[in-house]
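Everything on this sheet refers to the single structure shown next.
With one protein chain removed, the remaining protein chains of the complex are shown where they sit.
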Amino acid sequence: MSLLEVDDLRVHYETGEGPVKAVDGVSFSIDPGENVGIVGESGCGKTTLADAILGILEENGSVAGGEIRFDGQDITDMSASERRRLMWNEISMIPQSAMNALDPVYTVRDQIVEAIFAHETMSNNEADERVRDLFELVGLDPERADDYPHQFSGGMRQRAMIAMALALEPSLILADEPTTALDVIMQDQILKRISALQDEINSSMMIITHDVSVVAETCDRVVVMYAGKVAEEGPADTIFDRPYHPYTLGLQGAFPNIRKPDQDLVSIPGHPPELIEPPTGCRFVDRCPLATEDCRTSEPPEVRTDDLRTFCHHTDKIDGGFRSRAGDRDAWKETVAAMEIQR
Amino acid sequence: MSEQIEDGEPMLRVENLQKRFRVDDGIVNAITNRLRGDDPSYVHAVDGVSFDLQKGETLGLAGESGCGKTTTGMTLTKLYEPSGGSIRYEGRDITDLEGEDLQAFRRNVQMIFQDPFESLNPKRTIFDTLVEPLKIHDIGNQQKRVARALEFAGLTPPEQFFDQFPHELSGGQRQRVAIARALVLDPDFIVADEPVSMLDVSLRAGVLQLLERMNKEYNLSVVYISHDLSLLRHMCDKLAIMYLGRIVEYGRTEEIIESPKHPYTKALVNAVPVPDPTIKRTRVELAGEVGDAIEVPTGCRFKDRCDEHLGDVCDQVSPPLERKADITGDRLVGCHLFESAEGFDPEAELVKSRSGDGSPVAAESDD
Amino acid sequence: MGKTEFAIRRTFQLVLTLWAVGTLLFVIFRLMPGDPTSYILSPGMDAEARQAIVEDFGLNAPVHEQYISFLTNAVVLDFGRSFHTSEPVQDVLFRLIPNTLVLMLAAFVMAYGIGIVLGVFVGANRGTRFEKGGIVLALVQRSMPTFWVGILVLWIFGAWLGVIPMSGMRSAGESPESFLHMVASLDFFWHLIAPAACLAFYSMGYPLLLMRNSMLEILGEEFIDVCEAKGLKRRTVLFKHAARNAFLPIVTAAAVSLGFAVGGSVLIETVFGWPGLGREMVRAVIRRDFPVAQGAFVMLAGLVITMNFVADLAYGYLDPRVTYD
Partner (left out) sequence: MGIQDETADSIYTDLDEYAGVDDDRSEWSRFIARWRETFASQWRLLKQDTLVVFGIVTIAFFALVAVLAPYIAPHSPLERQYGDDGVLISQWHEPFWLGGEGGHILGTTAEGYDIFSQLVFGTRPALIVGFAAAVITATFGTMVALVAGYYGGRVDDVLMRLVDIAYGLPLLPTVILMVAYLGPSFFNVIIAVCLLQWRSSARVIRSQVLSLRERPFVQSARVAGASDWRIISRHIAPNVLPLTFLYAAFAIGWGILTEAGVSFLGLGDPSQVSWGTMLQSSHTYNAMSHGVWWWFVPPGICIALVVISGFLIGRGYEEITNPKLRRRN
């Protein structure tokens, strides 16, 4: 059985102009011990997804439909206290910027101990011992546990956050852009540390990022999100090797690769749609070089090819011509320009 | 630098550039410090940087935050006054320019900033923003020039954008406006500080293409400042790797990325993740963190984090950025691991410093 | 910079501010258009008395000497004698200061105790009617003139319901042995409650609004999300983490708002006939008893400046992030 199953999840934010459908019918699952990457641009709903799982949505946001099952139990349905018992004990998080993720007025030790005491009964000495172990685990000097967060550098804070996330050996860790705020070298070290520790305690992880290369290096499986929906999902190797969704192709081409300096960078024309009134049919339609009338009128079907789930009308066409041309920036521009003229 | 890497007079020559900021703590402290006879403390943000920039060349300044790359860029555009060293533009020292000469220089240099949401005045229309540099320099045909610049930046038809305010545009469009503003004066060189790092992934490439075109079609020189080596590899002819206010390695981009020599460059290059799960890279673990720019360490600035630390030489003698006998190609490296091709002998310097007044040697890279 | 050095620097600033206030006072007083004696002296005074006062004030000395003696006298809190009663101003002030302090302290405790707690709840209930109500309440409290609230209270509870005394600090028959005895008495409490409540009512809006704004900012911080994700109880998140952080700006603000509260106490003392510094200052101004007015003013200003100083130091102990630079 999967550890986490997200089933047709819908999350809406109430605004003056109507509900923003930030997550709109997203389904995927995470198996025990598995690393799943959620990739997409800002505004695609990936952070909202994590907030919904953690139960920390903004006050104007709410789960409007679907289920989040953890170990078979629907957590959207749980009472507050039931849910609290689950949090951190089973599902913990590594937030985006450890800069602001630690309470500035308490020492790092206090904050880790607080998480432990919220779920387990133990003596102060035992808790201190645990903090010491955790600090060593993440490569921090245990003597500095009594420092305040501001006395730590950015990298140290992120390590402290990881220590806190592991404090109760959760079975699932949600990492929301865990390294974007850090410099390259620190980013590399943190990612390495996370992978190693996670193997050790055999927990699953959901990594949310816009950085395709981070996902490529750390994840077993990838969910590509676009405008509140899943565009494509499958094993990392296949997604990077033979994706079927044009958006995935575009996203890959948009990243410069240090090993392939001569590759053209792809810029997907246009902008993601507004999520107050998203387009009917496929949400990628206005930017897609393969779009047809069908894409505009009907929702893309789920197509299973190899080991991928792809939501697209044209998975059969992509193998034909476009995949080979997707790395060519003019291919995108021309096709979309042609569509503009038609309209 | 003892000699030029390429022939021909460089458009821009930076020599031993320094910029330090006084740690200011108000009038009361200034008085008490004065009374106690303490020297005011300084942040040595840029501490002896030298490089050349040819016409039409693109140079990448890379390094971790706090390495001084942004300060270097801002000093080049005269946003900061250098505290030492010189910047020569077309053979003329611009460090002390004032009045009309300064204005003439300003016509030829522009800067593009990181944050598209902060780089345009929210209270002014796009036309106002673009026409301002023309007004300052009293250049005619303003409307046509503005239109031309917007068009070049891919904002067509330009008239449609004239009366819009920044908040009506997307991040990508704003960054294009910022580029158009930089181009409207038709400058000779541009400093681009992380020009795309805050843009959404799918929009980045478009802006990068624009910058590439600007460089290729109009023979503009560009200094890119970024921590993203993948991006710099894509955009730059030359690369300068900075660490704690100094350049530690300088040369052609592909050479540096393919075979980094300085231990820091090695760590930096190997830390870059690759968007391809089939490629496994060798990771170099670097101990510790970037040091303090207020009390700069003696000797090599990288010594505390270096795996290949040689002992006293590294601790005491600051390695100059120079050609190395055992490194081929147009490359300058500041590290004692390689043998100088310019006759600099660190051991001798070490002996000299010991026999002398005991103060550590501050070797400079220039003649 | 260390904490001691910060304290030294801040003390320096304190002295500077006190000096500036003193100088300002001197400048206003001595350099007013026309002969200063004409402002001080009432026309009916005979020449001898006039001469005595001129000498007492050192008004015949050169300005810089006057300035120096003014400052040295101010340092030792010697403001001369009252024109009206000839009593040393110092004695008058020292008799009145405790009364004002008791009133202000009582009001401050009430205002900040209630205001802060209300602010936490208002901030935590963003976007609800409760929030809107809280904001309007706070603004109403701040816009009703204190003295008018005092008048209303006297009218309703004093004249109409007859549950509070109309004026003063103690009932006619009471003559306590000491200040402490008096403060501890029920009669004193009965007199104190209405003016203190009025002052508190006025002062409460500020911490309420500030705490609410501060809470909104803090609740948007990422560490609050982390606290919730840790499975902490809502109450713990709200009070142990959010309110503790949101409280920091209140410390500074409290000191600043004291400047306003002192003004409020002047009015409240006048309305309720409370024998404090403020009322004395107003009476002195009306009687043109300048030594007393000046003395009372220096006391009130000194109180505000000292509180600002204390608050700045306290901030350093409450917020571990303060680096003093």
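To keep things simple, chains are lettered A, B and C as they appear, and every chain counts its residues starting from 1.
Keep in mind that, in the parts below, a contact is a pair of C-beta atoms (placed from the backbone, for glycine too) under 8 Å apart; a residue touches a chain by one contact, two chains touch by 3 or more.
Values in this document were obtained by computation on a predicted structure and should not be read as measured data.
Asks: Can you say which of B:H44, B:K69 or B:R106 touches the chain missing from this structure?
Replies: Answer from the full complex: B:R106 touches the omitted chain.
Asks: Name, in rising order, the residues on chain C that touch the hidden chain in the full complex.
Replies: Missing-chain contacts on chain C: residues 13, 16-18, 20-21, 24-25, 28-29, 32, 39, 126-127, 132, 135-136, 139-140, 142-148, 151-152, 154-155, 158-160, 166, 209, 213, 216-217, 220, 256, 258-260, 262-264, 266-267, 270-271, 278, 281-282, 285-286, 288, 293-294, 296-297, 300-301, 303-305, 308.
Asks: Using the touch rule from the top, list residues of chain B that touch the missing partner.
Replies: 26-27, 74, 77-79, 89-92, 101-111, 113-115, 118-125, 127-129, 132-133, 136-137, 139-145, 148-149, 152, 162-163, 165, 178, 181-183, 185-186, 188, 217-219
Criterion: only the chains that are shown with their structure count from here on.
Asks: On the document's contact criterion, could you list the chains that touch chain B and likewise touch chain C?
Replies: Under the touch definition, chain B and chain C have A as mutual neighbours.
Asks: So, what's the distance in Å between the C-alpha centres of chain B and chain A?
Replies: 33
Asks: Determine the centre-to-centre distance between chain A and chain C, using the mean Cα coordinates as centres, and give it in whole Å.
Replies: Whole-Å distance between the two chain centres: 54.
Asks: Could you list, by residue number, the parts of chain B that touch chain A in their complex?
Replies: 64-65, 170, 172, 200-209, 227-231, 233-234, 253-254, 257, 267-279, 283, 285-286, 289
Asks: Would you pull the chain C residues touching chain A in the complex into a rising list?
Replies: 126-127, 221-223, 225-234, 241, 244-245, 248, 318-321
Asks: Over in the complex, which chain A residues touch chain C? Could you list them?
Replies: Residue list for chain A touching chain C: 51, 54-56, 59-60, 80, 83-89, 91-93, 95-97, 100-105, 114-115, 118-119, 148, 150, 161, 164.
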